[in-house]
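Below: one structure, written as structure tokens.
Part of the complex only, each chain left as placed.
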């Protein structure tokens, strides 16, 4: 078969989820390069969209890749740079954040951001019996964050007795989540559920609640399925944390593996592969537990 | 007072073939002479003769390049001023060395703080600072920030700082350049007292009358060399001046021309007030006229003109060449004033007069850049202007491509003067124009002012040197405590008269 | 040349007034700039949400101010001396990470968890001092602009943390974490420990700055380095020490930070440098150095956290615009205390 020179372009490990992405990408490189003699994988991590565009350019013109797996920093901003890589003849698999112009990609592998917002909402509605006060934390202002929030809101619309008291940005950051939660607790005397929207932020939320010694909060729902959170669910350690929604960074591993193996055989991938986000509960938690991953 | 001091036994100094070079430029060429303890020496020389440099070597601020410096017979290699101070050698700098954000007391004790255990003893320092200030006759709260002081006050703080160090050899580099006779007199008393205590004093000044009055012996340097020494009582001022410049000096002041009395004033100022500093000043200056401004330190002369230039809030009426200045408050900014033909030379050379980190060329042309931008700056034209100014104003410099900071004090002053005359103003205000300038150059500057006046420039000279005002000006206005108390014509100009008005002891109807 | 006669003259009476009285008043008034800003903000906060003016909320705000506040005290020295340090956030993150790794290792290894935690705390301070020393040496002996040095180490520190954490988070083991937690969560006489530490650091900082020769030298160097050199101040040593001091402050802040979340990740301490510098400048210290005050810095730090606290307690404007409100308030507060120049 032909040699495959695969480039992987992902965001830098600026928070735990991206740490997981980095881990799984490197894991894929290790496993796959050992397995296939004709495969070379080059991983690049970018701190922002322009840098990622630069790296795509470098991968294409200098490293001369013929296949690319890209986790775009931002959908819109990277559409053109990715299209250019494709124009130079590389096979392009886009992961997680779809491009605004789908003709710039050959395949799309993604988690399900709508489910990421919908599942916690449904869970909270069900657990609270359709009535209660909810606060939410948001990530960083991005399209992705909007999709999740919209899906969350859409579910709550169906339950008029569930009140979303406020939703503020905590930047997918533990410290900011801690502060925002502290202030929520000062402000709202009665909160039934907190949608932390990310397992990293959930850490800050938990600490703030612990400090305020509040016991009115019945549900804390994170997101993405970090190993610590999954372990808590598995062990049933915390009543408030009964479930999580999966959005594993491992999909980058799958995407790289699928792309590399398909290209080695000269095959194509299906245009779209959605890796479903599912509710993690005590029952299925161990399927999502990867103790070696940083996430 | 604090200087009573452990001045037991003073310091004997011997320079033996001292050589100093800044890079390729040699400024001291083997200077040899000695200073016996307990005397007051006057160190004379033209601007750039190397006086300050030699004294910086003596006090540990500059290393010497060659030769030997012996203190009490021991060869010394000072690595810092701290070493020299350990031997009781203290220098009062020609240029101020004060941290503007610190208070007077903090500056006086900088590097020599008094402590109570770990902590500073501010009370004691303020007390001692107050005593040192009293000794030099400066009445400010020691807690005042130096930034708030006027130039003369800063000079006195510099002196107080040295006094508080309890020197056994005290070097004063132009201590009176910005002082008026009152402060100067007080300083002389202090010198006498220190001398009585056995302190050796080196006194550098271009004011030969002071040198004559206060020193026991004069030492003259020229072009980085020792030239002559003599007991002060055996040389006349005239001889001193000739020794300095190495040629016969003619009259210091140019003959006075008469201005055409009928000429319309170039600038007319009416009821001009700078709140807190000057009230209701009214005066005219005509083209070709040299108008002096006399007054004690703190009389408000500097502030009056700063108000006129829009640097301080002010009110009053100003007319320039017959046209009123629109907003009736003087100009909005020095830029505005310059556009209408008024420029100002500040008395604070380092803080307001020159960019010491800039080259000579950039300094010289800064106020007249329009002339050199056509539309791009013409460095060659600028360089030409610099060469011309160096000649006209007698600026002594090794190369034209050095920074202003490497000029000697007096030469910096000449550069600053050349700078404010570059835009070819109609009226120029010169605040202490000959501060730190040697006698030969002073003469050149007087003749230059005279020539410019003859060409139609109206010149206002603010000066604390009464003789300068008397020798140069057509009329002299006297200010006291913010008020213009008198304007004296040339034929009424005597020192007694000026002092009487400045101190308020004159018959108030003395002159028009 | 006629002899000039020297007549002794009296000092003009007027000259005395100016230097006293008014300027001192005016200076004190200036110092009040941030205080006025803070008071106005608090009034506003109370009007917007009555929960704002509760003791609990005040303690929350003060506690979370503690980190930045402590760092800002150190930063105040660096800025007054004419320097800058952009790396404090990354430095805090790396120290936090190192301390966590150390405690996780030493806890089981030494057999005494308490000992491990104590030694971890010491390590935090020592590391801070060492990093500060490195900065100081590069800046003074290496003669590199502080901006460049600390921009460089900003990247270096964070990169190493990310490397150690493998891109994820370093987390304190649970039982050790419980042992360490009181350092952040406990109170003494009703006031949380971090607030106490903050107050103590601020007082010590104030004493060093205003009451010791060292503090005086810091101000002298910032005001005019040449003058300080001429006054035989050991400029390099004083400058190096400002960075060491700041490093120690970062170490102390980290030591309080670790028990809060028990973890360090690549986002830990992000943009703390901007917050710390802002606290110092909002507090009335000029970025060019020379003069500044610890009290101002403390108030500046509190002011900045009060702004975001109030924004969290209200939802009158779009969340998107929170940062804009913050920006406007900072500018307005600075405007209130302007006119120094």
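Each chain carries a letter (A, B and C) given by its place in the written order, and its residues are counted from 1.
The definition used in the following text is that a contact is a pair of C-beta atoms (placed from the backbone, for glycine too) under 8 Å apart; a residue touches a chain by one contact, two chains touch by 3 or more.
Everything quoted here is computed from the prediction, not taken from an experiment.
Visitor: Given one representative per chain kind, what formula describes the whole complex?
Guide: Stoichiometry for the full complex in this file: A x1, B x1, C x2.
Here, only the chains that are shown with their structure count from here on.
Visitor: Could you tell me which shape the graph of touching chains takes: line, ring, star, complete or other?
Guide: line
Visitor: Would you mind pulling out the distance in Å between where the CA atoms of chain B average out and where those of chain C do?
Guide: Chain centres of chain B and chain C, defined by C-alpha means, are spaced 43 Å apart.
Visitor: Please tell me the distance, in whole Å, between the geometric centres of chain A and chain C computed from their C-alpha atoms.
Guide: 35
Visitor: From the mean C-alpha coordinate of chain A to that of chain B, what's the distance rounded to whole Å?
Guide: The separation of the two C-alpha centroids amounts to 72 Å.
Visitor: Using the touch rule from the top of the page, what residues of chain A touch 2 or more other chains?
Guide: none
Visitor: Which chain B residues reach two or more other chains?
Guide: none
Visitor: Once bound in the complex, which stretches of chain A touch chain C?
Guide: 12-16, 18-20, 22-23, 138, 141, 166-169, 171-175, 178-180, 182-184, 186-187, 200, 203-204, 207, 210-211, 228, 293-295
Visitor: Provide the residue numbers of chain C that touch chain A in the complex, in ascending order.
Guide: Of all residues in chain C, those touching chain A are 49, 51, 54, 56-57, 60, 64, 162, 165-169, 171, 185, 260-263, 265-268, 270, 308-309, 312-313, 315, 319-320, 322.
Visitor: Quick check on the complex: what are the chain B residues that touch chain C?
Guide: Residues of chain B touching chain C: 61, 80-82, 85, 93, 97-102, 106, 110-113, 115, 118-120, 122, 137, 139-141, 143-145, 148-149, 153, 180-182, 184-186, 188, 208-209, 212-213, 237-238, 252, 276, 296-299, 466-467, 480-482, 495-496, 499, 502-503.
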